[in-house]
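The next block holds one structure in the form of structure tokens; read it before the comments.
Every protein chain but one is kept in place in this view of the complex.
So, chain A:
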């Protein structure tokens, strides 16, 4: 709604605003249909199911808080939380740092920018796909490309995806590799920083680093914040890559047991849909808390000049 109040400020006309409101609602209609028709019903159903014992094939039976207390003693759940938190906390900062770094380079006016932008964006489009996950498994396999390259310099590599010690790292690398979408957003943000600020700064004798520290970074904080929130939510929901790379098991030895993969195993592997629904809601709560903390913390480091 804030964009609408901005419009009001800009135009100052009541009738225009009402028309704009109608237009906005009209354009939002497909989303509302989806939300009420497809998303909200199942969400409420799953909230109810989280308080039941439900095996998919027979009607759910109310079981109170059983599913929720069970979580306290579920070792595999704790393992999946450990895996997922590690993944989020390592891969998101790395991915954003890489995205920002490349955006800064490209913003300096590289010839053929559009080409590079597209090439770097490509992994973001395909990185979550089954095909790329299959490719990843092969590239990081014992006889994969990575080991063939290492062999050229005399290093005998191991099976990266099949050793419990390194399997998660290969998936972190996969996520970092999809830096394209935050990069494009960073680029758009960089373009909006007025050149006059840099001119003024260089007249005052500020070097490259000072300009970056005191102009680029502060003005880019809303974009960094936006990317951070989005990528954290995205990373918490990681499923396809882990499913394909481990063949649905989260292996080797549970080293890639992502939260959503464990949820899937409970729900569909074990017909344990009541518990799986509770797990889904726990994930929603976790991501909600992360996002809330992010928003709260943003007061201290995100700079809005409006």
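Throughout what follows, a residue touches a chain if its C-beta (ideal position, glycine included) is under 8 Å from a C-beta of that chain, and two chains touch if they have at least 3 such contacts; residues count from 1.
In the analysis below, contacts and distances are computed from a predicted model.
For the chain that is left out, the UniProt protein name among "Cation acetate symporter", "AAA family ATPase", "FAD-linked oxidase C-terminal domain-containing protein" or "Sugar ABC transporter substrate-binding protein" is "Sugar ABC transporter substrate-binding protein".
Only one of A:19, A:118, A:142 or A:214 touches the absent chain when the whole complex is considered: A:142. Among A:80, A:181, A:241 or A:265, only A:265 touches the chain that is left out of the view. Mapped onto chain A, contacts with the missing chain fall at residues 2-3, 6, 35, 39-40, 42-43, 45-47, 49, 55-60, 137, 141-142, 158-159, 161-164, 189, 192-194, 219, 222-223, 225-226, 229-230, 233, 237, 245-249, 251-254, 260, 265, 267-273, 276-277, 280-281, 283-284, 287-288, 291, 304-306.
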